[in-house]
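Only one protein chain is missing; all other protein chains are in place.
For clarity, chains are labelled A, B and C in written order, and residue numbers in each chain start from 1.
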Amino acid sequence: MSRSNEKDWTPHRERLHEIIFEADTPAGKAFDVALLIMILLSVAVVMLESIAELNRLYHQWFLMLEWTFTILFTLEYLLRLYSIRRPWWYAASFFGVIDLLAIIPTYLSLFIAGTHYLIVIRALRLLRVFRIFKLGHFMKEGFIIIKAIQASRAKIFVFLSFITVLVLIIGSVMYLVEGGSNPGFSSIPRSIYWSIVTLTTVGFGDITPQTGLGQFFSAIVMILGYAVIAVPTGIVSAEFIQQARSPQNTQACQYCGREGHADDARYCKYCGHAL
Amino acid sequence: MSRSNEKDWTPHRERLHEIIFEADTPAGKAFDVALLIMILLSVAVVMLESIAELNRLYHQWFLMLEWTFTILFTLEYLLRLYSIRRPWWYAASFFGVIDLLAIIPTYLSLFIAGTHYLIVIRALRLLRVFRIFKLGHFMKEGFIIIKAIQASRAKIFVFLSFITVLVLIIGSVMYLVEGGSNPGFSSIPRSIYWSIVTLTTVGFGDITPQTGLGQFFSAIVMILGYAVIAVPTGIVSAEFIQQARSPQNTQACQYCGREGHADDARYCKYCGHAL
Amino acid sequence: MSRSNEKDWTPHRERLHEIIFEADTPAGKAFDVALLIMILLSVAVVMLESIAELNRLYHQWFLMLEWTFTILFTLEYLLRLYSIRRPWWYAASFFGVIDLLAIIPTYLSLFIAGTHYLIVIRALRLLRVFRIFKLGHFMKEGFIIIKAIQASRAKIFVFLSFITVLVLIIGSVMYLVEGGSNPGFSSIPRSIYWSIVTLTTVGFGDITPQTGLGQFFSAIVMILGYAVIAVPTGIVSAEFIQQARSPQNTQACQYCGREGHADDARYCKYCGHAL
Partner (left out) sequence: MSRSNEKDWTPHRERLHEIIFEADTPAGKAFDVALLIMILLSVAVVMLESIAELNRLYHQWFLMLEWTFTILFTLEYLLRLYSIRRPWWYAASFFGVIDLLAIIPTYLSLFIAGTHYLIVIRALRLLRVFRIFKLGHFMKEGFIIIKAIQASRAKIFVFLSFITVLVLIIGSVMYLVEGGSNPGFSSIPRSIYWSIVTLTTVGFGDITPQTGLGQFFSAIVMILGYAVIAVPTGIVSAEFIQQARSPQNTQACQYCGREGHADDARYCKYCGHAL
């Protein structure tokens, strides 16, 4: 429907668009599945390459595979730009940016060493998996999760602000209490790191209170964290329940005007007239 | 009701079936309780055998007990096959496969050393405990849990896909940040292992960030994990609440016979007849 | 109202009963507050005594205080038996048993060394704190929590059975995977201990997987634990919501017969008649 390059738009490009961008046709689905497998393999190669022993033995193979995948993904990116009517619209979209970022690091590694590990950003391309399932109900479920999180956004922002101030103060108090005798609490930023580790109940144990007072204060922080962890869970649970309840409340009976019918209702449950 | 071996079906086998497969009669219940105790003892023997000091002292006893239990379970398995009208139907069922897998490892250990520890799969046979309680409401409660999890299946799949991509990216970033100086982050797979340990708030502390930047990034990951843990809890909570609300829907329409009406419904929502 | 010792029941004992057993009168409340403070002090003495340095310095003081508290609690126990009409009814009640168990260990320590630490069971007497608040709404809130947990009992039993089988299998598999090379997984019971530490997201880090396969399997266990932790939370949340919803559904309007009025409603919200 673009006005610019309407005339040079050929059935050939139309077909290419269907294969590359859609997953409704068998060819389009096959393309997406093949792409996903290639992304998985390419991420696996980067992961294996990072293991020193394997890299020593198969360095040439990893290099070759990485360049093969990068060249194939570059071709795919160019074909996407070619087969869409509004190339800029795609290039600026979420997946367009990801697709570009997924090929740049390998080229960059020719000039700057070490950057090629950045291609793990390709993992984000795996989110395309939902495109294949889009005919199913996975997209809907994903949207419910996103809607529940979005609806809780303001509450979570308030909560995170509160947590930020809380960990600043806990960290500083622990620095004052433990700082002198315990090398783990050698500075306030490190103490704040400890307070986040503790409040989120992760508890690495790389930094632990040693003095009696520090342990007493830590115990209070942990019990506090116990209550605090209930808040985001409560927020999100309440949203999910709202989401689960809302789909059924939209249709009103034309006869008695009452709402609150179930999704699968064909007759008004109050007066018995057809909906 | 099987058509195949109807004629050679004797009251003797009928009775055996009742004892072995049902838990309604006193004899059937006694058989199931005795079986459970034997499974528990047999699992306990394997556990105790794995303790090196005990194995040195009582090796002969453990060996003898293990073979005794295995032979008894083999007899039980053969009796089950004998007393059921459709042996293949049982052999291919969930419990049939478990029952077979629970006896194979001991025989296999005659040929391949070390395999006999696989008999801990017998622990799965403990799930038979619910058969004994089946007259009570435990089965119903179990079904509610399973239904709640099944109903959340699609949401949990979407959530796990997202988590997978997330830990891939967190792991890779931590490898870039900490990899050089910290032996704990020596490869991307190890860094991904760390990111799962952190995001799930397990926090072993066998691998911990050492650099300031790594600790800062970890803090963000932990706070993220804090919010993220709320999502599956919210999903499952919402489902349980849905399940708790649905039992109201036991009323069936006398006209069309369909169920699932709301508490306050006066007319069938499918056919419009008064309830 | 007891038939046995009605005649020798004096106003003096009646008054004693009011002070010791009730918290409605000023004297009764004062007695309960004093008792709570003494229990707290007595528990604090045991705690401080267990610190080796303090015990070396103040051993005589601790011994004296412990005997003082024990004699006072013994007197209180005897007075309780004396002032109640049915001494056996009290002696066999929850608090009666606790009260007795709280004084026995000190006397026992005359004969068997080390037993006097058992007096920490006195901490259970602190639950009396709710008696003081009983005029408030704390009792009601406590009952709501207990009711919610009781209503979830069957579900939690099913869940714990499942968890038990799960940790048996995870522990055994980890023993097979890590047992050979990692001293932390030296036996199946230790591996089961590890699997509980991991599945509950506690993650001490005293035992950690060392092999790549063990870490991969652990990662799956942790993500599983992530989903599994949502189940009891969902069960209990659903119960609390049920509890929060049910109080208001009992009263029906005498005029239109409809229910669902709020706790504080004085007029029917559907027809406007007084409730």
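Descriptive notes on the structure:
Following the convention adopted for this analysis, a residue touches a chain if its C-beta (ideal position, glycine included) is under 8 Å from a C-beta of that chain, and two chains touch if they have at least 3 such contacts.
Remember, predicted model here, so these are calculated numbers, not experimental data.
The residue touching the chain not shown here, chosen from C:Y175, C:Y193 or C:Y226, is C:Y193.
Contact with the omitted chain, checked across A:T25, A:S93 or A:S161, is made by A:S161. When the full complex is taken into account, the listed residue touching the unshown chain is A:S187, out of A:T25, A:Q150 or A:S187. Listed here are the subunit B residues that touch the chain not shown: 201-205, 233, 237.
Listed here are the subunit C residues that touch the chain not shown: 43, 46-47, 50-52, 114, 117-118, 120-121, 123-124, 126-127, 129-130, 136-138, 141-142, 144-145, 148-149, 156, 160, 163, 189-190, 192-193, 196-197, 200-206, 229, 232-233, 235-237, 239-241, 243-244, 260-262, 264-274. Contact residues of subunit A toward the unshown chain are 154-155, 157-159, 161-162, 164-165, 168-169, 172-173, 175-176, 179, 186-189, 192, 198, 201-205, 208, 212, 215-216, 218-219, 222-223, 225-227, 229-231, 233-235, 237-239, 241-242.
Just so we're on the same page, only the chains that are shown with their structure count from here on.
As for how the two copies subunit B and subunit C face one another, under half of their interface residue numbers coincide. The distance from the centre of subunit A to the centre of subunit B, each centre being the mean of the chain's C-alpha atoms, comes to 29 Å. Computed from the mean C-alpha positions, the centre of subunit A lies at a distance of 41 Å from the centre of subunit C.
Per-chain CA centroids place subunit B at a distance of 30 Å from subunit C. In subunit A, the residues that touch at least two other chains are 201-205, 233, 237.
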